[in-house]
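Quick one: structure below, then a few questions.
Omission of a single protein chain aside, the complex is shown with its protein chains in their original locations.
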Amino acid sequence: MGEKKTTNIILFSGDYDKAMAAYIIANGAAAYDHEVTIFHTFWGLNALRKDEHMPVKKGFLEKMFGKMMPRGSDKMGLSNLNYAGFGPKLIKNVMKKHNVMPLPKLIEMAQEQDINLVACTMTMDLLGLQKEELLDNIEYAGVAAYLAEAEDGKVNLFI
Amino acid sequence: MGEKKTTNIILFSGDYDKAMAAYIIANGAAAYDHEVTIFHTFWGLNALRKDEHMPVKKGFLEKMFGKMMPRGSDKMGLSNLNYAGFGPKLIKNVMKKHNVMPLPKLIEMAQEQDINLVACTMTMDLLGLQKEELLDNIEYAGVAAYLAEAEDGKVNLFI
Partner (left out) sequence: MGEKKTTNIILFSGDYDKAMAAYIIANGAAAYDHEVTIFHTFWGLNALRKDEHMPVKKGFLEKMFGKMMPRGSDKMGLSNLNYAGFGPKLIKNVMKKHNVMPLPKLIEMAQEQDINLVACTMTMDLLGLQKEELLDNIEYAGVAAYLAEAEDGKVNLFI
């Protein structure tokens, strides 16, 4: 009869390492029976992008943002020691050696564990991202939905 | 008779997009009847700077920091895709197109909604910022005041 524990993470960052931290905490919390939501906003939306090009109609500004941002979690850079893409390669090598799951696998695992992956509709508009470009089986919501969950949350993080 | 819900945000970052996220969450929470505080520390203090030059006396080091930091929320850069000021222009254009409020308007709205805008006095000292340089009708406090509110907070975020 205990109250349901919830973990709510806002993923604002588009960095590979920060997204990894978010998904590791989220998967851990789900394993401990928390109800978990990751609310992706701004650059964090890139973690939900499909890696192939999707033929959608966009205005000029939206096309530019689309080109400048990484297409999918595997192409995100590091927050530190990025060195023009060398850092991510280095860390992915070390991760393989130590059997740490790469980010795309962590996201798959989150979906298998029924973690709510939410895309912020306001920032999707802003960055010109459309539903066809994002992973299937995710949800779409705004700040009101986030707040409704966060106010009962045990663990609320902004990453 | 329900207990008052509170949202406490530490705004550490001096990035336009992160400050936007902080103020969007804060304004949303206030609309849902939360008591909301944004505690501005380090580079987050720049969001509270007036945009005009204020004639205050400063030491040499403080003057340097004053010159290096943006004067007011409208001049802050992006955390990502900043490209020497090009990114902010791009995103402000997209925001106008999508009717998203720019940061200075979000701050005005926060003041109208009686959100407590607090400037961290310790880091004001450190960065050489004086009260005359910051917006009117804000509060001044230290980490103790933050903790007193945060320990009863429903939503605590560090941005």
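Read from first to last, the chains carry the letters A and B; within each, the first residue is number 1.
Assume a residue touches a chain if its C-beta (ideal position, glycine included) is under 8 Å from a C-beta of that chain, and two chains touch if they have at least 3 such contacts.
What you see is a predicted model, and the numbers here were worked out from it, not measured in a lab.
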Just one of B:Asp33, B:Glu112 or B:Asp125 touches the chain that is missing; which is it?
B:Asp125
For subunit B, the residues touching the chain missing from this view
10, 12-14, 41-43, 59, 61-62, 64-65, 68-69, 122, 125-128, 143-144, 146-148, 150-153, 156-158
Given the full complex, what residues of subunit A touch the hidden partner chain?
5, 7, 17-18, 21, 24-25, 28-29, 32, 34, 79-81, 90-91, 93-95, 97-98, 100, 154-159
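Criterion: only the chains that are shown with their structure count from here on.
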CA centre of subunit A versus CA centre of subunit B: separation in Å?
25
